[in-house]
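One protein chain is absent from this view; the other protein chains keep their places.
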Amino acid sequence: MRYEVPVTAKEAASLLMKEKGKAFVLAGGTDLLVKMKAGVVAPDLIVDIKAIKGIKEIKKTATGFTIGAAVPCAALDENAALVKAWPGVVEAANLIGSKQVQGRCTMAGNLCNASPAADSVPALIAAGAKVVITSSKGSRKLAVEDVPAGVGRNNLKKGEFITAIELPKRAPKSGDAYLRFIPRTEMDIAVVSCAVNLTIDGKGIITKARVSLGAVAITALLVKEAAKAIIGTKLDDATKAKLADICSAACKPIDDKRGTVEFRTTVAGVLARRAAETAYTRAGGK
Amino acid sequence: MGVHVQTTINGDAVEFACGVDESLLDVLRNRVGLTGAKEGCGTGDCGACSVILDGRLVCSCLVLGAEMNGKSVETIEGMADGNVLHPLQQHFIDGAALQCGVCTPGFLMAAQALLRKNPDPTEEEIRFGLAGNLCRCTGYDKIVRAVQAAAKEMRG
Partner (left out) sequence: MSLDSHSSDPMNPGLVERKFKVIGSRVARPDGVDKVTGRARFGADASAPGQLVGLVLRSPHAHAQIVKIDTKAAEKLPGVKAVITSVDLPDYTNGDRSMLDILENCMARKKALYDGHAVAAVAAIDAATARKALALINVTYKILPHVTDVDEALKHTAPIIHDHIFTEGTPQKSEMPSNQNKHASYGHGDVEQGLKEADVVISRSFKTEQTHQGYIEPHSCLASVSPDGAAEMWVCTQGHFVYRNQCAILLGLDANKLRVTSSEIGGGFGGKTHIWAEPLALALSRKANRPVKLTMSREEVFRCTGPTSSTSIDVKLGVKKDGTITAAFAELRYHGGAFPSTWAELGAQTAFACYDLKNVQTISKDVVVNRPKTAAYRAPSAPMAAFAVENAMDEAAKAIGMDPLDFRIKNAAKEGTKSSYGPVYGPIGIGPTLMAAKNHPHMKAPLGKNQGRGVACGFWFNFGGQTCVDVNITPDGNVTIAQGTIDVGGSRASIAMAVAEELGVTYDHVRSTIADTSSLGHNDMTDGSRGTFSTSMAAIFATRNAITVLRNRAAKTWEINVDDVEWKDGSAHPIGKGHGNLAPLSLKDLAAGAGNTGGPIAGHAEITADNAGVSFGTHIADVETDPETGRSLIKRYTVIQDAGKAMHPSYVEGQYQGGAVQGIGWALNEEYVYGKDGRLQNAAFLDYRIPVCSDLPFIDTQILEIPNPNHPYGVRGVGETSIVPPLAAVSIAVTNSTGVRQTHIPMSPPRVLKSIQDAKAK
């Protein structure tokens, strides 16, 4: 097992590309180390990307925010501008594990780990976030919802790794929210989760929306029907009921130690309604 | 293949060699001789191995020893100022905030990190700030009270 600390993205991509054995990217390591300890993975090469210039920075740009792939989730809520623009994304990232885990874990890692229950992923999908993927050939961008390929699998190719996550610029009167269901108040994996991102007009009518569900299918879902159902409304009770029904209907969950199909399906609708209410209030709707 | 690391632990320059797969917790306990951080789970679920790494609270079981070059680590062994206990340590003793004591080093590091960021936390902020540390003896009651008392003393 080898450990490398490249200082440029190009060097990192080259190390990953050239490795004949199993190469793993290390950012926060909160998934990788657990898997190594359990014997699930046995890396030949670990590429620590944290020394790459700029990769631990949050930048406000003309088109929104660029969050470096190695920014620990704990750093997100220390950036006031980011919290103001994307409270739902930040709260989702700060629900991953414990304060200790948040001191290390990253949204990029949460995404690449490709657990359907990843907390930050539905929030990023609802936000319309994109990732910047770097390889020795250059870089490309991909919508967050297109990164996971299945449970524990992602659509990155050999030699590629994520260097940043881009959040779009915020339109006025917008709000987002993320809710997850867990049995305790902290430290659990989401049994089901939902993120809602929306924009309203001067009259409080929803003009744009994105809704995403987590832990109810093999990857986090972008539920376009749910967004359609609330666009053009003021999120009245009938709309909320319809939203809940659509979200429940979109679920394709499994029975496991954390919850039943029946439970996940029912609670997905409940969370969608509650997350939409919070997002609507954050957007300034009444 | 092993790695050679130069780092700072509780203000002291420390050098060690370790395997790539060894965690910071393994290194602290088995190579540096600091056994105050405990392994309760090895998966980041219990907080007993909490240390402060470059100012951030982390589970040392989820950090590689190999990553420590040029870093600064604070552990429970460095919390007291010589013979003088930190107010958190003193209030944990005075307030009976420990029973078996195996989770105590982790709680103290987490409480230290919390109070640095938020010197006057509410009860709820303390409870959520310490939610990553499991204690099975106390029901957390006296731990929360000890942190409140220490915070008050530290605010002066």
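To keep things simple, chains are lettered A and B as they appear, and every chain counts its residues starting from 1.
Here, a residue touches a chain if its C-beta (ideal position, glycine included) is under 8 Å from a C-beta of that chain, and two chains touch if they have at least 3 such contacts.
As the structure is a computational prediction, the values presented were derived from the model and not from experiment.
**Q** Using the document's definition of touch, tell me which of B:Ala48, B:Met68, B:Leu115 or B:Ala151 contacts the absent chain.
**A** In the complete complex, the chain left out is touched by residue B:Ala48.
**Q** Can you work out which residue in B:Asp54, B:Asp94 or B:Asp120 touches the chain that's missing from view?
**A** Spelled out, the listed residue whose C-beta touches the missing chain is B:Asp94.
**Q** Would you indicate which residue among A:Leu16, A:Ala123 or A:Val267 is in contact with the undisplayed chain?
**A** Only one listed residue reaches the unshown chain, and that is A:Val267.
**Q** Against the chain that's been left off, what residues of chain B make contact? List them.
**A** Touch set of chain B with respect to the missing chain: 19, 21, 29, 34-43, 45-46, 48, 75-77, 79-80, 85, 89-90, 92-96, 98-105, 108, 124, 126-128, 130-145.
**Q** Residue-wise, where is chain A in contact with the chain that is not depicted?
**A** Touch set of chain A with respect to the missing chain: 39, 181, 183-189, 191, 256-260, 262-263, 266-267, 270.
What we mean here is this: only the chains that are shown with their structure count from here on.
**Q** Can you compute the centre-to-centre distance for chain A and chain B, using the mean CA position of each chain? Integer Å is fine.
**A** Those two chain centres are 29 Å apart.
**Q** Given the complex with chain A, which residues does chain B contribute to the contact?
**A** Residue positions touching the partner: 1, 3, 19-21, 23, 42-45, 47, 50, 53, 56-59, 61-64, 66-67, 69, 110, 113-114, 128-129, 131-133.
**Q** For chain A, which residues are in contact with chain B within the complex?
**A** These residues of chain A touch chain B: 1-3, 5, 26, 28-30, 33-34, 36-37, 46, 48, 50, 72, 74, 97-101, 103-104, 185-187.
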